[in-house]
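Note that one protein chain of the assembly has been removed; the remaining protein chains are unaltered in position.
Note that the chains take the letters A, B, C and D in the order they are written out, and that residue 1 is the start of every chain.
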Amino acid sequence: MGQSDPNAIELMRQSLRELYGMQGSIWQQYLHFWLRLATGDLGPSLSAFPTPVSTIILRSLPWTIGLMTVSTLITFVLGNAIGALAGYYRKDMVLKAVSLVFIAMLPIPYYILAFVLLIVFGFIWPVLPINGGYEMNANLDLSFALVTDILKHSILPALSLILVGAGSWLIGMRALVSNIITDDYVVFAELGGVPKGKILRSYIARNAMVPQFTGLAMSLGAIFNGTVITEIVFGYPGIGNLLIEAVHAGDYSLVLGLSALSIVGVAAAVFIIDVLSPLIDPRIKVE
Amino acid sequence: EDYTSLPRKETLIVENPEGTIKNPGWFNIWVNGGGGVSTGLQQLTMDTLWYIDPEQGLGGAAWDNSLAADKPQYNADFTEMTVKLRKGLYWSDGVEFTADDVVYTVKTQMDHPGMVWSAAFSVQVASVEATDPQTVVFKLKKPNSRFHAIFTVRWNGAWIMPKHVFEKVEDPLRYDFANPVSLGAYKLKAYDPQGKWYTWEKRDDWQRTSLARFGEPAPKYVTYTDPGPPDKRTIAQLEHNLDIIHDNTPEGMFTLKEKSKTIDTWFPGFPFAHPDPTLPAVIFNTQEAPFDNADVRWALALLIDIKAVDMASYRGAATLSALGVPPTAATMKDYQAPMQDWLKDFEIDTGKSKIKPYDPTVGQQIADILRKQPKFKDQIPTDPEAISGAFGYGWWKPNPKAAGELLEKAGFKKSGGKWLTPDGQPFKIRMTVEGDTRSVFTRAGTLIAQQWAAFGIDAKAVPAAKLWQTALQPGDFQVAIAWSVETWGGDPDLSFFLDSWHSQFVAKKGDVQPPRNWQRWSNPELDKIIESIRGISADDPKGMELGKDYLKLVAKEMPTIPLMSYNVFTSMDTTYWTGYPTIKDPYTDPVPNWANSRLMMVKLKPAQPK
Amino acid sequence: MENLVEIQNLKAYYRAFLFGVDREVRAVDDISLTIGRGEVYGVAGESSSGKTTLIKTIAGAIRPPLRVVSGNVKFHFGGGTQDLYAMTPEERVALRWKHLSYIMQGSMNVLNPVRRIRHSFTDFAFRHMTVSRQIFFEKVAAHLQRLKLDPQLLDAYPHELSGGMRQRMTIALATILTPEFIIADEPTTALDVIVQRDVLTMIRDIQREMGSSFLFVTHDMGVHATVSDRIGIVYAGRLVEEAPTPKLFSLPLHPYTQHLVGSLPKIGDPTTRPSLEGRPPNLAMPPEGCRFHPRCPKRMDICSQKVPPMVTVAPERRVACFAVTGDQV
Amino acid sequence: MFTIIRDLSRHNMEFLCGLLLFAVIVGLVILSYFSPYGATDIYLLPPDMPPDGEYWLGTTSRGQDVFWQLTIGLRNTLYFGIGVAFLSRIISLVVGLVAGYAGGAVDRVLMAINDSVMVIPQFPLLILFYFVLKDNMTWMALIVIMASLGWSYDARLIRSVALGLKTRPFTTQSVYSGMTMRKILVEEHLPYVLPIVFATTMNNMIWSIGMEITLSVLGFTDIETPTMGMMIYWANAHSALISGIWWWVAAPVAVIVILFLALFLLSMSMNEYNDPRSRLNRMGS
Partner (left out) sequence: MLGRRLITAVKDVSFELGDEPEILSIVGESGSGKSTVAAMILGQTQPTEGELQFAGKTVAIHNRAERTAFMKEVQPVLQNPFEAFNPLKRVDRYLFETARNFSAGKRPDRREAEKMADTALHHVGLTLEEVKGRFPHELSGGQLQRVAIARALIPEPRLLVADEPVSMVDASLRMAIVNLFGRLKSELGLSIIYITHDLATAYYVSDNIIIMRKGEIVERGRARAVLDDPQHEYSRALKDAVLAADFSTVG
């Protein structure tokens, strides 16, 4: 803003266009982008020129992966465990109540739930941090205090994800279990006097895991969906926030880079399912 | 010691309005590499020749010779500028600051298109040399009485580069300037690799910096942080974890005022906020029909009920302006007050009748409305002078009849309650607003669009993220809410924005407009005024007369509809620090991303015993 | 012959109360029978006549919507007497596999698809053993060999075996503990005729070897002719005739049995066979009186009014038909 | 259809609750047509009035009546959800039935498309659309975009049923009765997938409305059209929660929760109705 001379500004604009590789038609630029992408080069960010897009993404990625993987796994284990128990012990009141709580959370739009958590634990009863991945002016040398701090900052984002996510695993698992308990091999095992716990673990849960596991891999791939809102609401320093900032900054190379990454992420998750499925379901063979 | 290691009592915590910095390790402010500038970098470590404070400044004047020992010296035809530099100033790594640094700064930038001030120098500077370690002589390509402006900090200016660092660097364009060497009183202590906070530490040799002239900076540490959206900022300040909020929603500000006993604001009572020396306005794209017609622009202005807009956007906490200059303390005195009589007599011809559109009592009326709200009752001034200072003098009176006549004069017709353009199409206006980044503007825009719609115009507000880049620059808008006028603030010279309103800089329709004159308005009369200003020196009193000519011209032509000051809801927590700038001691702008905010450091006092 | 199983006046209904429809399917309606030690008792009857339900009730495999309405099932295992429906669930579990094995219908699909077969043996049988795991599996291997199954198959997953092998594996699993009573529901349906014969002979052999009693169900009269010692004919939830196998085929008494036996075509016998008209009754709304009367060629007035009782007409022969026994009872 | 609803509501608590909650929603939507205020009119009423006899749910800082604003927002939101559900149902029906019946190369191509759509990260993609379309991102455009993202999972579900239907003997019977593929799909197979379509409609609405709310709250949609998300957007822009105007946020949140619970309960009971095995489980012993 210090240089108001419009001539100077036009000169500047031209030199920047050259630097950003934005000469030529939009199609040439687009082609250029994909050519670079094919070689793994996402190019420089437009809003943080000349820093490569990959550097910027790599800085945020560990946060997203860390938060999302851990909370997805917790959600998965929690939802399925309760779902399996609730499906098997259909009359247990405690399990019914717990299931009901999670199921009631399920339809609430994620933003709303996260927002309510933030207000409750950040404003009305301010006991948990609501912004960022760790405390301001933290000493970033690895220490117990830092780890505790990082965990503390992840509680609300993770909690919101778990509350919203566990319900759907729970319902899926409960439905699967109530179907599986009528399957022949379960009935047969019951008639064979196999102990209940064993039936639940090795017969019911083990078989129900087959579809649930596929779902898990998909939801790990879909991390990019959940991450955007969580990170915005809780100011978490991951790629979701980055995406929104990139959109606001009109940084199309960063936006495209992030989109490419999310597609690669999903593709990777699909690949992992394919590789791991035979471990879960021996009927599937990789050929 | 806590692992968040800084003693709170010795730390000033400030909001960085840039948010989270995308490329946190980038400190090369001379190249835009996604690093922040309002992280403390330009406020605490940069320095250049002169500063003009948006308010009164320290040392008795808004003008401050910072690295320079004196004001710029021009030759008679303004083709040569000589600068005398101070002695005894040092970079934070112990190297002395000399004229060589200045020369290096200019030459390096000229050699590297892509550096921030490169083009500005290339267009103007023929040669630059150091005649001795304390003297620099600039030879200009053509006469320019305001060349020093590039080295004069308002919000920022061309910062001086450390020659001894950059000359060792292969490509200054790709150099991140990590561990920035500082010419200011502070140096980098630590920063968040995720870009959320930066902390600066007072230099041991702070006496060898230009700021030392005003005394010792009080805070040992200053942290600039991204506290998140307005609600989180408010919460953080209520918990005393954030000393200065840069800007807030009006409601956030009211909440703070209500719930916290330790909040300082620019005005102690309503409207609390600090008026920025920028002027939010309804900006027409005058290259697009029918907004190329002054009658249409005036008609639209006469349809605005400014009181409602003021209540909707700022809930009354704004300073109105009918004139094309921001209503800061200085311009109130220099322009707004002296022109009241002219405004009262000002007439427009609707084609059917002549009307006097000015209503000098609007400021008063708003004060009266606000006084009815129990929350603010006692905070609203009663003294007419104070009311005008806080809420503005007057504005245009809504006059739908005159507006209709003006539209008819422009060839519009009303049919079935809807206005049709001269070629028989429905009169459709899309008003581009900024969305939630400046929500008060969005609020104003939606209300104005609604007022137009109520008159039978198909008007609607549409938000655009990055309004400046996506709509204003390419001219891809009909009407927008933004500002096109910004002044020095503390100085009556209008050339800061006006020079670039010359028709020579108006882009062709469809081309990118340089970041001034968003309305793309060209007018021969205005060109004449601008050329006259170019011919006189910056402190020539004739400049103010020319400024008034400009104000009269734009009142008649209405290329933008000036609305009000851009009020920034800056709030300052006195739990740990006192001595913030306020209207009672207006030594600088409290808004902490302005480079002048360095003055705060020497005025602040710790509020808690050590 | 000593009785191993005694079933008295057993009634088991399916109660379907669903979205406004309340239905009661009387799938087992007042059936009494006894099975001797070492005897093979076959149950025959057309589809949906309640064979599976009867067998479930005897095996104690009751789950909603099936309910045992009345009657009882008594076993004489290990010299004692056990009343199936007066026992605690724990006691019932203790009987399973050690004294009583049940091979369900669709026995090709009863093995856990995601675990190796070895684990099924552990789960089902090992808990009843007092020996070490190693000895247990030696015993299993020997047993499998007797059934012409390769013990290495223990480490296979069920889907890696053919249908016939899976069925034999299930039988091996059901017989590993030499239970006194084995119940099987259609153990050979859906098998190739040749494989079917192999499996049947095998069952027959081990049953003889172990001296177990054997109750099984199929609608294939050929299978009954080959395996059963005694046959009970079920029609629409009721037992209508019971006789030693040769007698049943050579001299069927009940008109339904007569039709069943008479309509069987035979290789080498090209004579025309009659076909039975009408449709089987709906068990939710069975006909009054004798349930066969709407299709019966020997129908009398009384048949539609009174339920014919099971009458012993000869040693080991019972029949429920007024045309045979007269209406004196 | 009517008898199903009657039976369901008589014997299924969840369905009944869902139906009642949904009736509340429909009632509000109907009321919206009688709103005394224009949908986008602002600053008509005294701002920030707490709920009382005159303004049942209070007024906003923009001078709107929260109750009437709520009815209109709900209407727009619901119509949006219905629009997306309707369009995406059509896509998923066509794709699912054709892929399942035709098999072979047609199936492979359709499922390849289907799977690609299924794994696309939707939220980033929507933001990308917003990024590219900007002002052209109208509600109609958003409906079309959402519909083209929201069919794939259900198409797979329908296809799996269609695969089963294809091997059902009655399909062979139809083929040898000389029926065309269109006729077989529409008249023979469609009735079997309709229950799935109904149940997935609810889920699809839950999904699309949730997305709409999120996009709106973040300011990625047309700010002039009042929707549930837009109400919260404006409330946030006025710091409603921390300045004590809680009713401005609480009212839409409550209605959103009711709406979602209604849809969710309906979908859940429909799913159970569709699955005979879970029907049996309801009966207990």
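By our rule, contacts are C-beta pairs under 8 Å (C-beta built on N, C-alpha and C of every residue); 3 or more make two chains touch, one makes a residue touch a chain.
Model, not experiment: these values are computed from the prediction.
Asker: Determine which one of D:Pro36, D:Gly53 or D:Gly178 touches the chain that has been left out.
Answerer: D:Gly178
Asker: Tell me which residue among C:Ala225, C:Ala284, C:Val311 or C:Val324 touches the hidden chain in the full complex.
Answerer: C:Ala225
Asker: From the list C:Thr53, C:Gln196, C:Ser213 or C:Thr325, pick the residue that touches the absent chain.
Answerer: C:Gln196
Asker: Of C:Ser47, C:Thr88, C:Thr130 or C:Gln152, which one is in contact with the hidden chain?
Answerer: C:Ser47
Asker: Even though one chain is hidden, which residues of chain C still touch it in the full complex?
Answerer: That gives, for chain C, the contact residues 46-47, 191-197, 200, 219-226, 245-246, 249-251, 258-268, 270, 272-280.
Asker: In the whole complex, what residues of chain D lie against the chain that is missing from view?
Answerer: Residues of chain D in touch with the missing chain: 168-170, 172-180, 187-188, 191-192.
The definition used in the following text is that only the chains that are shown with their structure count from here on.
Asker: Using mean CA coordinates as chain centres, what's the gap between chain C and chain D in Å?
Answerer: The separation of the two C-alpha centroids amounts to 51 Å.
Asker: Quick one: report the Å distance separating chain A from chain B, using the average Cα coordinate of each chain.
Answerer: A distance of 40 Å separates the two centres.
Asker: Taking each chain's centre as its mean C-alpha position, how far apart are chain B and chain D in Å?
Answerer: 46
Asker: Could you check chain C for residues that touch two or more other chains and list them?
Answerer: Only 63 qualify.
Asker: Which positions in chain A touch two or more other chains at once?
Answerer: 123, 247, in rising order.
Asker: In the complex, go through chain C and note every residue touching chain A.
Answerer: Result: residues 59, 61, 63, 93-97, 102, 104, 106, 109-115, 119, 123-124, 127, 157, 159, 173 of chain C touch chain A.
Asker: Chain A touches which residues of chain B in the complex?
Answerer: Within the complex, chain B touches chain A at residues 3-6, 11, 13, 19-20, 22-23, 26, 31-35, 113-114, 116-124, 149-150, 153-158, 173-174, 190, 192-197, 199, 223, 225-228, 231-232, 235-236, 239, 241, 437, 465-466, 469-470, 496-497, 499-500, 504-505, 512, 514-516.
Asker: Once bound in the complex, which stretches of chain A touch chain C?
Answerer: Residue list for chain A touching chain C: 184-185, 187-189, 191-195, 198, 202-203, 206-207, 210, 280-283.
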